[in-house]
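Missing here is one protein chain; the remaining ones are kept as they sit in the complex.
Here is subunit A:
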Amino acid sequence: MEDVLTENPPPSRFFQEDLNNFASPPPEPLPSPFIVFSNPKPELPLKPSLLIIALSSPSLYIFHTLPSKTLIGTLIIPELPFSGNTVEPSLQDKSCNIYSLSDNNNNNNSVLLVSVQLPVPPERSNLVSRLLVGQDIVPARVIILDSIQSRNFRGRLSPDEALAAKLETSSEKKAAATSRLSLDYFPSGSVIDGLSASLLSRCQLKNIRGTLVVSWPEFDPSVVRFVGALLKSIVPSLDIKSVDKDLEKYSSRTGLKRDAWLDSDLYT
């Protein structure tokens, strides 16, 4: 049981340093995040018809198993070490890789996938989201896949009851109903923070069609199937057969994955 005196306060409460005008700013400005594209460097900005960004464990797993994707770039956050990363992309890597999916007409870069496998600090989220939406990449539509953050959720979350909800930009709401995702809205009073919030905010400010889908539980085969079906409904040509094939291994893998993010620096 957590110690009530030292546990983190609920998110609507502040640490004293959050309210201190004289809290020390970072000693030196950190170098900005940037994207490195593979050779030959594509003409920027990239203008995909659809950008799908995976932050949740189920969505990262699905992206990793997709067979027909091409690695075209990676986003670097300079202060985050990538020691321990492998040459070939791996689910255990601390990386933020960008892939392209060829559509049926073999249009490259029509659909881009981003696998966010590193913990983006909240104060760096705005810089990262600007790179992915509106700077090096200017998508026509964005789908963001994240998990419900229990610390920010004011309702009840059961560990054995899957649920999903969405938030949309104004542009997405105005789009044809048949093209929008059929999900309940995220309940009022709860919030989502971090990179997924920054990405959706960016879409709203830039008048881009954007949807943030949050799911629960964070690690669950049923959520993997749900996210797979969701992606298939958005991109019918997506090959998700291998997702079901390896799903039995998923549960044992997810424990390793969660620990890998927390502990990998100790073992490199």
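Brief remarks on what is shown
We adopt the following convention: a residue touches a chain if its C-beta (ideal position, glycine included) is under 8 Å from a C-beta of that chain, and two chains touch if they have at least 3 such contacts; residues count from 1.
The criterion applied here is as follows: contacts and distances are computed from a predicted model.
Candidate names were "Sodium/hydrogen exchanger", "Synaptotagmin-1", "Signal recognition particle receptor subunit alpha like" or "Proteasome assembly chaperone 2", and the UniProt protein name of the unshown chain is "Proteasome assembly chaperone 2".
Checked against the full complex, the one of A:Val114, A:Leu131 or A:Leu212 touching the unshown chain is A:Leu212. Here one chain is not drawn; of A:Pro81, A:Pro119, A:Pro159 or A:Pro187, the residue touching it is A:Pro187. Note that of A:Pro31, A:Pro45, A:Pro81 or A:Gly155, the residue touching the chain absent from this view is A:Gly155. Checked against the full complex, the one of A:Ala23, A:Leu44, A:Ala140 or A:Ala229 touching the unshown chain is A:Ala23.
Listed residues A:Thr74, A:Ser147 or A:Ser198: the one in touch with the omitted chain is A:Ser198.
Mapped onto subunit A, the interface with the missing chain covers residues 12-14, 17-26, 122-123, 125-127, 129, 154-156, 167-170, 173, 185-195, 197-198, 200-201, 204-205, 207, 212.
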